[in-house]
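Report on the structure given below.
For this depiction, one protein chain was excluded, whereas all remaining protein chains were kept in their positions.
Going in written order, the chains are labelled A, B and C, and every chain counts its residues from 1.
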Amino acid sequence: MYLYEYQAKKVVGDAGIPVPQNRLAFNPEEARQAAEEINKPSVVKAQVRAGGRGKAGLIKLVKGSQEAYSSAQDIFGKYHHGEMVEKVLVEEKLDIAKELYVSVVLDLNKAKPVVLISAEGGVDIEQIAESSPEAIIRVEVDPLEKDTPEHKWVEAWGKVGLRGKQLLKAASVASKLLNLFYKVDAFTVEINPLVITQAGDVIAADAKVIVDDSSLYRHPELQSYQELSSHPLEIEASKAGVSYVSISSEGFVGIVAGGAGLSMATMDAVFEYGGIPAAFLDLGGGISEVGMAESLKIMLKTEGMRGIIINVFGGINNCEIMAKGINRAFQEADIQVPIVVKMRGHSQEEGWAVLENLQIPIIKHGTTDEAIKLLLSKIKM
Amino acid sequence: MYLYEYQAKKVVGDAGIPVPQNRLAFNPEEARQAAEEINKPSVVKAQVRAGGRGKAGLIKLVKGSQEAYSSAQDIFGKYHHGEMVEKVLVEEKLDIAKELYVSVVLDLNKAKPVVLISAEGGVDIEQIAESSPEAIIRVEVDPLEKDTPEHKWVEAWGKVGLRGKQLLKAASVASKLLNLFYKVDAFTVEINPLVITQAGDVIAADAKVIVDDSSLYRHPELQSYQELSSHPLEIEASKAGVSYVSISSEGFVGIVAGGAGLSMATMDAVFEYGGIPAAFLDLGGGISEVGMAESLKIMLKTEGMRGIIINVFGGINNCEIMAKGINRAFQEADIQVPIVVKMRGHSQEEGWAVLENLQIPIIKHGTTDEAIKLLLSKIKM
Amino acid sequence: MSIIIDQNTNVIVQGMTGTQGSYHTQKMLEYGVKVVAGVTPGRGGTVIHGVPVYDTVKEAVQKFKVDLAMIMVPAPFVYAAAIESIDNKVPTILILTEHVPVHDTMRIMALAKRNGVRVIGPNTMGIIAPGKAKAGVMPVFLYGNGGKVTVVSRSGTLCHESASNLMYRGIGVNLVMGIGGDPIIGTSFTDALKLLKDDEETKAVILIGEIGGSREEEAAEYLKSVDYPKKVFAFIAGRYSPPGKKMGHAGAIIEKGVGSASAKLEKLAEAGVVITGSIEDLIKKVEDWHNGRYPEELAKEA
Partner (left out) sequence: MSIIIDQNTNVIVQGMTGTQGSYHTQKMLEYGVKVVAGVTPGRGGTVIHGVPVYDTVKEAVQKFKVDLAMIMVPAPFVYAAAIESIDNKVPTILILTEHVPVHDTMRIMALAKRNGVRVIGPNTMGIIAPGKAKAGVMPVFLYGNGGKVTVVSRSGTLCHESASNLMYRGIGVNLVMGIGGDPIIGTSFTDALKLLKDDEETKAVILIGEIGGSREEEAAEYLKSVDYPKKVFAFIAGRYSPPGKKMGHAGAIIEKGVGSASAKLEKLAEAGVVITGSIEDLIKKVEDWHNGRYPEELAKEA
């Protein structure tokens, strides 16, 4: 889960890292009030997930509350990488003396956290990593260590030139950021820029936090940050415990598959043979008869969809149960589009028997490619 | 710091370990109300630090609130190992099916926590340790491990015969107790007995928690549990940042010394040569002129005291500063008892010069024994 | 003898008392696998399909030589189950559970490394040496009875898909390993390739990857760095996946262009791997190689 800036700043602030004074606003009037409360030169920042907000004109400097109102009015309702601006963060403008960079990222291959520290903050860190890699200090952390080795951050910030009180403050930020990384089960916690102000304070001017969805069950404080998809079928699928992904508005093939790998391979094959997927639905493991029926019925509601490939295995799932689910969908819904089922695995004979009663084509052997070709030929008929 | 039972139960309960329903009462009327609220057969337990309360009649079973009142009336004001009963804990009586034992203690020599687990709870664990050591499972813990190895407690409780849900509940208690041990910087956290009730619940029926005084600065939640000594001079000393210990009401020698080892050796020598110490005062490290003067003035207030030995070194302390402190005390107080100073170390010449003006005997070389013998001869004169 | 699992491998199942644990234990017993014990804390003394269940792994390892622990407990309990087997020095730990918190996996891996224990998974269908033994949820009749090809895959269902289609064309597989679809996994493609390098039964290796991460790129680097003695084929699922979409499991995210299918295939091709564009293409190319190398065997089995 990718947190919005305002959520990330809350989390970072709660971890004891200084953040600028800020208020969230849901409309221009609230933005005006927020600027009034802050009562300093401020910044109005669109709350959208994709980067590049500055270039897109979604971050505006404002001198007073009236300007905050008009800037917010400009920003609200704009689209950025497909997302509409529905919230803005109004934040005090910092008097920047220097911009630093610090993050903790999970190195997936080494299976350990890595702390990245640089005095070149405020810009795209990946560009720095390419142009002057020596400007970024990498500190690998042993995930079994109970404590944050404070001196490592003093060493790292010292190497990039920090001294005195700022060295200690920046080290403290790194230390707290690592604790936060563990606390929220993060993939990434990043502060860019970490600002040293003219007054010598060290403040997180921006914050990016990505947490592991699998860990949310143990983070009640983050669950409220989970935003349901705005797509009605994605919401419906999520309630049914399966995962529906809308692919293309020009798509006409619906994919119901078990497992991410097979889902993707099926989608690849649809494209490969000239089809366009409208959506795919991954059943995951342990699907029930009702869950299977619901999944099919959700896929049937997909706009523009003119045929469905059901590509499943009885492994962690069971063919008989899945076939019964398909049967149930046929009883409960009015199915007008061609459906091809490729199914084998545990209880395949029982599953096939159920499907044969429905008189729909079953690929018992053969590849995904065969099933797709058959479906596409039926759609074109 | 040794927590009272009611404090320990609060801490243990906050750690997620089930404790019996209970209320603290400061007088018999409050005990009556507590029993009424609990509304079950209860136990009234004197809150004193020393053990053996049951045998001393300081724990009473009561059926109702009236009985709670009268039992509390019996208990309040009694003395147990020198401590007067000023508080009682009123607590629901548990229906005991079995009594277990679990503790985490700090093994000082190995410098690691050790978890002790036994199915022989409710009795003196040290007796069990002697009579049937195999009944106690010892699990050493690596203090650098971030996580509690849950399975170790399942193994340990399994070895002493627990099964099923009780095994899981007892394992969870051990795990939480280890977390608590770390959380409060404990020397000991002990639950004896850990009761399995007739209903199958696992509840901490008693709790003993000893925390490290040196860590209290980082435990604001425990600081309120610190009870000031009831001895007025001990309180005064504590405020002055030194440590005063009253020794004997028959004592007549006051000892002012630097460092615990020297303080004790000085006391030993006083006894050895026929004196009785009234009190000793340990200056600790980094004593100031004012602190030294205060220390001496506090010692002068000691009842029955007929002479003072000041036995100090200029190591972490400084002889000149200490001598000036003694001088200041002579100016500010009316000193009628003989005082012998043994002093050497950093800035000894300057210190001796100050003391020589006061015309008190100074042992510049020689042993503590010499100084004590000199003082005792002066007291006897 | 196969790598990791064969007829002589003693297996314990952590979570055998659950619905899935019980069902797949039965399937493994039917396949002749030596499932010697189950472990579920608080359920010690139970017997499932004739197999004793203990409260602790320690009891199991005291009674049996345990070679492999298969973990099928719910995600919140995987960490405790895994460190218990690590602590008891079970040589191989196979974690089937999906949705394990990634920080838990991270710590499991660090502890496993410290104790010299191999971890496979999490989020895998398991491992099968067809005709010999299996630990996992795969339907065995899709896997045949052995052969010369080894399949290593992030996706479980693509294991079923590729192994069964090879079988239908008369090509046998000697080992199929699901390495798991999670962001952090215990045994990577590279680890698997190293294991298989000197395995006499393996003549060719099929790598089935996915978009996201850099495990395939890492494997390409490894293959480039050694004179790898086996034929290697690769298929990468998700080359048409729209960027930024999360395709089912967490491993399969294309982020900032890193880990795209084309980048992976390019690197693998550079390392001498036969790259393929679809499952059909994969099966076809393996078939061609097989026909060229082992025509008599194909004729015999067909």
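What we mean here is this: a contact is a pair of C-beta atoms (placed from the backbone, for glycine too) under 8 Å apart; a residue touches a chain by one contact, two chains touch by 3 or more.
What you are looking at is a predicted structure, and each value in this text was computed from that prediction instead of being measured.
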Problem - Visible chains that the absent chain touches, using the contact criterion stated earlier - result: A, B
Practice task
Can you work out which residue in B:Q7, B:S42 or B:S263 touches the chain that's missing from view?
Solution key: B:S263
Handout entry: Identified contact with the non-displayed chain, of B:P41, B:G64, B:G122 or B:G284
Key = B:G284
Practice task
Taking the full complex into account, find the residue in B:I96, B:V123, B:V245 or B:L300 that is in contact with the omitted chain.
Solution key: B:V245
Practice task
Out of B:D14, B:E37 or B:D212, point to the residue that touches the absent chain in the complete complex.
Solution key: B:D212
Fill in the blank from the handout: Even though one chain is not shown, subunit A touches it at residues 146-147, 149-152, 154-155, 158, 163-165, 167-168, 171
Fill in the blank from the handout: The missing chain sits against subunit B at residues 106, 108-109, 111-113, 126, 142-144, 182, 185, 187, 212-215, 217-218, 243, 245, 247-248, 257-265, 267-272, 280, 282, 284-286, 312-316, 344-346, 348, 365-370
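By our rule, only the chains that are shown with their structure count from here on.
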Practice task
Sort the chain contact graph into one of these: line, ring, star, complete or other.
Solution key: complete
Handout entry: Dominant interface by contact count, named by its two chains
Key = A-C
Fill in the blank from the handout: Top of the farthest list for subunit B, CA-centroid basis, is C
Fill in the blank from the handout: subunit B and subunit C have mean C-alpha positions lying a whole-number Å distance apart equal to 58
Practice task
Round to the nearest whole Å and give the separation of the Cα centres of subunit A and subunit B.
Solution key: 54
Exercise for the section: Would you give the residues of subunit C that are in contact with at least 2 other chains, written as numbers and ranges? Expected result: 107
Exercise for the section: Please list all residues of subunit B that touch 2 or more other chains. Expected result: 146
